[in-house]
Each structure stands twice: as C-alpha cells, then as structure tokens.
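Excluded from the complex is one protein chain; the other protein chains are retained at their positions.
For reference, chains read A and B in written order, and residue numbers begin at 1 within each chain.
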Amino acid sequence: MNELVRAIPYLGSRYPKSTRWILIALIAVAPLVTALFGNTWVRILDFALLYVMLAIGLNLVVGFAGLLDLGYIAFYAVGAYTWAFLASPHFGVHWPFWIVLPLGAAFAAFAGILLGFPVLRLRGDYLAIVTLGFGEIVRIFMNNLNYPVNITNGPQGINSLDPLRIFGWDLSRNIRIGDDFVINSLWLYYYAFLLFVIASVVLIQRLQVSRIGRAWAAIRDDELAAKAVGIDVRNMKLMAFAMGATFGGVAGGLFGAFQGFVSPESFSLMESIAVLTMVVFGGMGNLAGVIVGALALSILPEVMRSVAIPMQQALFGSVLLDPEVMRMLLLALAMIFMMLLRPAGLLPPHSRYSKPSLVLDKRGTEASE
Amino acid sequence: MITLLDARAISKHFGGLQALSDVSLTIRKGEIYGLIGPNGAGKTTLFNVLTGTYEPDGGEFVFAGAILPSGKPHTVVKRGIARTFQNIRLFRELTALENVMAGHHSRTHAGLFGILAQTKKVREEERVVTERAYELLKYVGIERFANVVSRNLSYGDQRRLEIARALATEPQMLALDEPAAGMNHTETNQLRGLMETIRHDGVTVLLIEHNVKLVMGLCDRVAVLDFGKIIAEDVPAAVQCNSDVINAYLGTGHRTHA
Partner (left out) sequence: METFLQQIVNGLVVGSIYALVALGYTMVYGILGLINFAHGDVVMVGALVALQAILFAQKTWPSLGPLATLGIGLVVAVPVCMLLGYAMERVAYRRLRNAPRLAPLITAIGMSFLLQTLAMIIWGRTYHSFPQLISSTPLQPVQGVFITPVQIAILCVSAILMVALIVLVNRTRLGRAMRATAENHRIASLMGVDINAIIATTFVIGSGLAAVAGVMFSSNYGIAHYSMGYMPGLKAFTAAVLGGIGNLGGAVLGGILLGLVEAIGAGYIEQWSFGFLNSSYQDIFAFVILGAVLIFKPTGLLGERVADRA
C-alpha cells in the first residue's frame, strides 16, 4: 500500500497520509463513480480486478523468481474449468464456493508443479518457449476433450456456471433496498473481488519479505550464487510455479462464476501475453507496479473502444480498427516501447525483501540511487 | 590438531584437459590455509569440485569426518563449507542486508504456510535473521550500507559483503577465491585483519590468492598447485624455498600452456 501511495507522482511523496486516504476512498467508491457512465464500466472494473489478480500471480513467477512463464493463462483455465465442472449443470455438481475455489487453486498449483518439474534446468529463452507450449497444450486439450468422452465440451465451452454465493447472498442478483435503491450485482462482485485482491496483496507481501521471497530474488539475480549459499533452487522454483499458479487458479474460479461460461477461447496465448505485458509494463517485480500495469492495460482498451469507435465513424464513416485489434495494438506497442525506453517498467523497481526497521541499531542509511 | 578437510586423490578433466590430477591435501581445524599456483593451475576448479559445482572424476573429500557428497552445492553448504567467487557474485538487486539475510536461508526454517499466516515463530525468526545479518555487516565493517542496493557498493565493499554473506551460512570452513584481487595496500591489510578475526572466532579459512605477500604473511600452511597437481604442501617459509615451486612460477625454459 505504501509503495503504491509513494508511486503517485507529486502527491504521493508530498502528502503521503492524505494521498493514502484519498486512494482508499477512491477504491471504495469506484463502482459508484464509474456507474455514472453506465453499468458496463463497473463490469469492466470487475474484469480489471481479475486481471490484477492474474498480474500479481504472474509477477511472483516472473518478477520475484525471474522465471519467464508464457503459458500462465493455463492456470487461469484450470481454475475456471474446475468451477465449470463442480459448480454447473455440466456434470450436475453444484458445490459451494468455499470448496470449489480452493480445489481450483489446488489443481492449478498441481499443474504448476507439473510444469515446473521438467523446466527446472532451462535457461530464460527456452523456459519461455516451453511454458508457452504448456499453455497451448492445455488449451488444445480443453478444445478437444469432447470426443470420445465429453469432458470439456470442446470449443463450445460450458454454460450456466453457478454464480458466486457467499453466506446465502447470490452475487448475480441485484439487491433491492426500499423502493428505489438497487445495488447492482456488478457492484457486489466488485467488492467481492476487491476482498480477494486485497487478500492476495497481503499474502504476496508476506511472501516477499520472507525467507522464501529472498530465496526467489536470489535465484533470479544469480542462480549459481544462490546455490552457493545453500538455497535449494529446485524446490524454490517449484514453489514459485505452484504459488503463482494458485493465484491464477483462484482468479479463474472467480472468472467462471462471474462470466457464467467458460470456453477455450478465453485462454489463448494472447491472454498469457496480455497478462505478461501488464506485468512488464507496470514494473516487473514491483507489486504496486504490476497492479497499476494491470489496471491500465485492462481499462485503457475499453476506454479506447468507447472513444475510438464513434470517432472513427465520424471521421471515416466506418470502423477501421475494431476494439479487438486496438487492444492487441495497444498491448504490442506497450510492450515494445516499455522495453526500449524503460525496461524496468513504469514504477521504479525498488522492491524490499526485508524490514530494516526490525534492526535495533537504526543507522542504516538510504543511499541516493 | 584435528583435520577438518581431507582431499583424497581428486581428479577432474574437461574433454582432453586434465584440470586436476590426484590432488590430495589436508586442512586442519583453525588454520588459515593458502592455495596458490600459476594461472590455470586448477585452483578454482578445485573449489568448484569441493563445493559441488562440478563432480569429480575420481577421489573424494572427507569433511569433519564424513564423506562430502559430490555435485550438490546446497548440501555442501549445509555441512558447513561456504565459498566466495573470484569475480564476486552478489544478488545485485538486493540490498546489502538482504544479501546477508539470503545467506541465512539454509539455517532457517520459515516455511510457506508459516509465512503466509505470519505465525509468531516466523515473525520471531525474521527478526532474529535481520538482526544477525546486521551484526554480520558490522563484523565486516559495512553496516552503514545496510539498505544500499548491492550493485551500488564499491568494489571493496562488495567483496566484504560477499564474505559476510558466506559467514551467514554459519560455516565451519570458509573458502575464499581471490578475495584480495583488485585491492590496494590498505584494503589488503584490512582484509588480512578480517581473516584473522574470522579464524580467531573459530572458522577455518581456505584461501586462493595471487598476492604472495599476503599469503606468506597470513597463512599457516600453503599448498601449491601447478598444472592440476600438488607440487608442495608446507609452511610458507619452506614453500618459498622449494625449487619445484620456483620453477613453476618462474619457468625453466619452454612451456606450452594447454
């Protein structure tokens, strides 16, 4: 939270306390504000939060441990399809969220370990390609496991997924208060997702400033030296994959519940790359950075969609660049320009893996970088 | 005098090149033991075999009475041997404090669930590790750089940090690969003082060095490696007068280098 606050230009460093409260207030009332422009925007916000979760999870693998995973979306798929199998009419199983979400996370973690084992010794480029292959293999299986036995329903996907039901509240139903006031289900989902995101941030922070976080950073910075100080590199890498996958799995389950259907289309290579772009753009390894990156690159395309379509209509009479294309263009350019101009990403990469204030003798100084 | 490390007939070849032939030496507990020899003699290779980066083709190490497993760096650390690198390998994006804390990894136990739940035990361990790391920084004299990202430290401070990090693994023996490389007179003297303090505090030191003056003045015993073979192992004064050693360094005529 503090890093996020400090990152806000000008205000963040001058008035940290008030900026923090403003930020909290903004986050709390975001749905109300965006709903002024139409409920579609709240929906976009909800998806943005899911992307934030994905970016946080991928950041663990890529940013903390330095393992370039191009197939991350496979874990999202595992989580989503777990929800589809266990909370929908497809197999007639309707288990509650507090069973299905953890199961989805567990399956995703298992997939992470499965992926991790063979790639342990691979160096950067090769690791990237093999993980890409993994992501594609998962997608191909999702797409084709409808024959001879129908498991995933193939390219059509699975419909009518159960929505998120917490403590008896069905989040897909609007809530009526009195005669006039309706709380849209999209808002309910926003707050639910927000809780999950906050929980993720807390957990990741704990991992970051810990023995494990330092081990990951060590492996990332110099694997040979990490081994030389006694770090079990193999286990740490597996743990990175598994933990990263877990976040993807939970996000996947939430996605399934929210959207109501899943199909292999949502889990293409392009989505993996989109999440990677968010991480890279925002600042690899920097938690606040990837959150900003995820928000920016999931909301911006939608803003462009609503602005650019009518603009093109007005100027050219027809739509030259449809929203899908614009999104791809934005992501591609974001990635390339960030790498060329500022490879570390938007937010400065000053991640901390320790709490120096724990030390009694507080003479440690901050050197100017 | 107890033997701490016993190297028995270590051999290692790379393709056609025999890097180490039948290398045997003994290091006693509490010594500062020097390993010298011309460039390419195999000193760093011996280090790499000892610490598990390479597997030997023959021979074995006996450390503290038990055979050292080969090819497993992190087990070697657990057993009590820590090393530094010839060309300094720090965790560049981590601060000095964090580098040393990373060194504590193998001696601490915080696990995944403990960390996620932030149990009392884990929080206490984190505090202890942070303090110990700071103490080690003080020990080598760079505590004022605790929160400086390690790639921004000066060369000499980086070397000291690497030693601090190695000490964090609580080793019985510290293997230093050319710690004085690139240092001036004053820095070398400080290093010498540090190593004597380390020895005084119970850690045996194995040292690869080219700075002959440092070695002769500091080490209790010295081994000389040439073309992968030990040609002398004795106290510094005797080694200095050894004719094989003099020939190895100054040459007797034609030499072809592999």
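Convention: a contact is a pair of C-beta atoms (placed from the backbone, for glycine too) under 8 Å apart; a residue touches a chain by one contact, two chains touch by 3 or more.
Only a predicted model underlies this, so the values are computations on that prediction, with no experimental measurement involved.
Student: Looking at the whole complex, which visible chains does the left-out chain touch?
Tutor: A
Student: Of the residues A:A35, A:L276, A:A308 or A:L346, I need the one that contacts the missing chain.
Tutor: A:L276
Student: Looking at the whole complex, which of A:A87, A:L132 or A:A308 touches the chain that is not displayed?
Tutor: Hidden-chain contact among the options goes to A:L132.
Student: Where the complex has a chain not shown, which of A:I158, A:I219 or A:M335 is the residue touching it?
Tutor: From the options A:I158, A:I219 or A:M335, the contact with the absent chain belongs to A:M335.
Student: Since one chain isn't shown, list which residues of subunit A touch it in the complete complex.
Tutor: Looking at subunit A, the ones touching the missing chain are residues 62, 66, 68, 70, 118-119, 121-122, 124-126, 128-130, 132-134, 136-137, 140-141, 143-144, 147-148, 269-270, 273, 276-277, 280, 284, 320-321, 325, 328-329, 331-336, 339-340, 343.
Note that only the chains that are shown with their structure count from here on.
Student: Which whole number of Å gives the spacing of the CA centres of subunit A and subunit B?
Tutor: Chain centroid spacing, subunit A to subunit B, equals 43 Å.
Student: Going by the contact rule set out above, which residues of subunit A touch subunit B in the complex?
Tutor: 203, 206-207, 209-212, 214-215, 217-218, 220-222, 224-233, 239, 243, 285, 349, 351-356, 358-361, 363-367, 369
Student: Can you list the residues on subunit B that touch subunit A in the complex?
Tutor: By the definition above, subunit B touches subunit A via 51-53, 73-74, 77-78, 82-83, 85, 89-95, 97-98, 101-108, 110, 112, 115-116, 118, 122, 125-127, 129-131, 133-134, 143-149, 152, 165-166, 168-169.
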